[in-house]
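Missing here: one protein chain of the complex. Every other protein chain is in place.
First chain written, first letter: the chains are A, B and C, and each begins at residue 1.
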Amino acid sequence: MNVRSKDKIARFAFLLAAMVTILILVLIIFYVLFNGLRVVTFEFLTSPIKEMGKEGGIFPTIISSIYLALLSIIIATPLAVGTAVFLTEYTRENVATKIIRFGANCLAGIPSIIFGLFGFVFFVIYLRFGWSILSGSLTLACMILPTIIRTSEEAIKSVSYTYKEVTYALGGTKLQGIYKIVLPKALPGILTGIILGMGRAIEETAVLIFTAGLSIHIPTSVFSSGRSMAVHFYTLAREGISIEKAFGTAAVLVISILIINSISYFIMYRFMRKYT
Amino acid sequence: MLLLIFISSGFLFGCARKTQSIVLAGSTAFQPFAEKLAEVYMEKHPNVTIDVQGGGSALGIMTALQGIVDIGMADMVKLPKEADPLTKTIVAMDGIAIIVNEKNSISKLTSIEAQKVFSGDITDWSQLGPKKGNIRVISREDGSGTRKSFDKLVLGKIKLTKNAMYQDSNGTIREAIKSDPNSIGYISIGFLIPGVKPLVFDGVAPTNENVKKGIYKIFRPVYFLTNGEPGRLAQKFINFMLSDEAQSIIKKDGLISIK
Amino acid sequence: MKYYLEKIIEKIIMLIAFSAISILIIITFFIFKEGCPFLFKNGILNFILSPAWDPSTKEFGIFTMILGSLWVTVGALIFGVPLGISCAIYLAEFADKTIRGVLKPMIELLAGIPSVVYGFIGVMILAPIIRTYLGGPGFSILAAAIILGIMILPTVISISMDSIMALPRTYKEGSIALGATRWQTVKMVLLPAARSGILAGVILGMGRAIGETMAVIMITGNAIKIPFTPLDSVRTMTSNIALEMGYAIGDHRAALFATAVMLFVFIMILNTMVIFVVKRKN
Partner (left out) sequence: MDKQIKISVKDLNISYDSNRIVRDLNIDVYANNILTIIGPANSGKSSFLRAINRLHDINPDAKVTGTIKIDEKDIYKDDIRLYDLRKMVGMIFATPTPLPMSIYDNLVYGPKLHGISNKQNLSELVEESLKAASLWDEVKDRLDVSAICLSGGQQQRLCIARALTVKPEIIMFDEPCSGLDPISTSKVEATMLELKKQYTIILVTNNVKQAARVGDQTAFFLMGEMVEVNKTAVVFTTPSDQRTNDYITGRFG
């Protein structure tokens, strides 16, 4: 089998793999939207929860989800990117960095229920935050920290060393090298980590039940409990309260994630144009 | 640590709890009902906020013991010894119905047959009726109030069959049985929907009325647990729970009122 | 003045890194503090090797669950990793910019869909199909492997794709200049060069598969018995923890945390194996 045909087969195999993935993706999204959109009306989006979720809308859960996702990203991103910069730029490859990286990998595999309990014991009880958006976001931040640290580290490492050397040769400092050329060039990788992290934060249920709680009201402050869309779907579907409303919530969740992802990519490409 | 800086910033724009408030936590099955009744109570007493959390009966007991919550919720027939020091008030009862797939021709089961099925002695539908196919038992996970009550009232000392499968909520068991014709399981009577068929148990149909009349044996109480005498606010809410208005709402939503 | 600011910022970065790392340490300590006393009291070996798990009679053995986790994780990797990496290669190398611009956000969308939705899809669609066409209870390792394989796709794809695309253009041009076909370039130049990124993607994906609870509980049937065929129902370590944690008190709760400790060790072993295999390959 000569090289040309091997290349064709490989190319076809990759195309097939991509098609299968896209097909699965479309099927799942279609399944969720098909079941959910029937229920989604303007009134469904804006009215509060009534009758345990059988009637009424999911407005409070939308607000809680936004609070939780944003706050957890705002807390996790600086911590993670700071750690990634520290691990790649300010320490030499020694035993400590290897242990930290290995630990981060293992923590990325710990089930969310354990993070939920950790959050419950540490934030809800020990720090007296009670069931609240704050406890929920802090716990979510701890959970998505390993993912963002690992992706940011890979992105920073992939920036070629010459850019840093040029900066030093021009009399720039190490820090200037980092925030003027290394981080901007590594931004796509870091953004991927953040989006994956946010995706995980939004779809989380077990953690939030133990930390952010199940209150069906709109959270008035960081200290009031709030039920996220995913948790609402969880209670409606699993407690068998109402499958239709559950999938309605899931449909709204899917659409909002698609919007967030597309917006962040749009912003990034506009920003990146300056750098390619 | 940096983390504390973040947390303190949280204090700035978070206002403390404005009105008097009480917190409930515990049984995931009863949480939606308690939440609805809390809404009704809050409409009548605007200056009170009631926060109803889930987490499971064990969490309800633990948080009540440690005073983290005002009222713990647990829905087990026999509370574990850890819960002894707590004062218990039964606010509702929840019947448990044995259910099968609606296409299954079986419609009744004696308690002996039920014991044999769930313990694995009877393994094929043909031993109970015309239908063939091996029986697939689906049970609630260990520890859940429904499971503990079912084990105590139906199986007694007998152990559940080794190849039983588990689901961890009424919704998912119902979904599993709706999709598997050979399956058998049990859920709260309040959760029965057309997709599944409840079985007559020892000649008594699993309905809330029969439980109230005391002829249907499989049911469990829902306990409100407080550490010693409940606080003034908590006591008022418990009294509300025992009031006719609240009990009628409980009845309407498929549970069994204690009045 | 500029250099003092420099020193301060570097100290802040150090502080950030240490606080993040200390959080990771606190969590690990939390798990071990709750789980280890039980392990020492009851002995690790009989905890791992005895297949009987019945909290009501104080029998705590997680052998069946270790097998369950192993089967499900390996199954998820078999479904997810090859599909993910080839899709990443297609998007990074063969797809043009517009297709990539549209597909990447959509793929990452998969990461945002709640795992309970995947669980429901498994229960309503996948399990009946497996039950009717392949037999068995339908709630099985196969169902979990397929669903988890799909769930780890976004992680594997995005991270691998980024690491391939981040490679300097000179790598690709050098190989093409030698007359190599696109596939040869990918196989001999790009994949080896992007290996650490792809490895990170696979490890994070594996972590996600092991850590997944909700979806797995709904579609594996959670039977406590040793699985022999992919069609058997099985209970993984994570579902065992999630299933019973809400109701566990005293020894039962400590046993569940001990399972979490074993899970932590299980993940460490898997990570080292993956890193070792990849290092030995070249």
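Going forward, a contact is a pair of C-beta atoms (placed from the backbone, for glycine too) under 8 Å apart; a residue touches a chain by one contact, two chains touch by 3 or more.
Everything quoted here is computed from the prediction, not taken from an experiment.
> Which is it among A:43, A:165 or A:244 that touches the chain not included here?
A:165
> Using the document's contact rule, name the residues of chain A that touch the chain not shown here.
Where chain A meets the chain not shown: residues 92, 162-163, 165-173, 176, 180-181, 185, 274-276.
Here is the rule we go by: only the chains that are shown with their structure count from here on.
> Indicate the lowest number of steps between chain A and chain B, counting one step per move to a touching chain.
1
> Which chain's mean C-alpha position is the greatest distance from chain C's?
Chain B.
> Select, from all pairs of chains, the pair with the highest number of C-beta pairs in contact.
Top-ranked chain pair by contacting C-beta pairs: A-C.
> With chain centres defined as C-alpha means, what is the inter-centre distance between chain B and chain C in Å?
Going by mean C-alpha positions, chain B sits 33 Å from chain C.
> Starting from the mean Cα coordinates of chain A and chain C, work out the distance between those two points in Å.
15
> What positions in chain C touch 2 or more of the other chains?
In chain C, the residues touching two or more other chains are 16, 19, 23, 120, 242, 245.
> Quick check on chain B: which residues sit in contact with 2+ other chains?
2-3, 28, 55, 168, 172, 175, in rising order.
> Which stretch or stretches of chain C touch chain A in the complex?
2-3, 6, 9-10, 12-14, 16-17, 19-21, 23-28, 30-31, 82-84, 86-87, 89-91, 93-95, 101, 103-118, 120-121, 125, 150, 153-155, 157-159, 162-163, 165-168, 181-184, 186-187, 196-197, 200, 203-204, 206-208, 210-214, 238, 241-242, 245, 260, 263-264, 267-268, 270-271
> Looking at the complex, which residues from chain A come into contact with chain C?
3-4, 6-7, 10-11, 13-15, 17-18, 20-22, 24-25, 28-29, 31-32, 78-80, 82-83, 85-87, 90, 100, 102-115, 117-118, 121-122, 142, 145-147, 149-151, 154-155, 157-160, 173, 175, 188-189, 192, 195-196, 198-200, 202-203, 205-206, 230, 233-234, 237-238, 250, 253-254, 257-258, 261-262, 265, 269
> Which chain C residues qualify as touching chain B in the complex?
15-16, 19, 22-23, 54-56, 119-120, 123-124, 127-128, 131, 137-139, 217-218, 221-225, 233, 235, 242-250, 252-253
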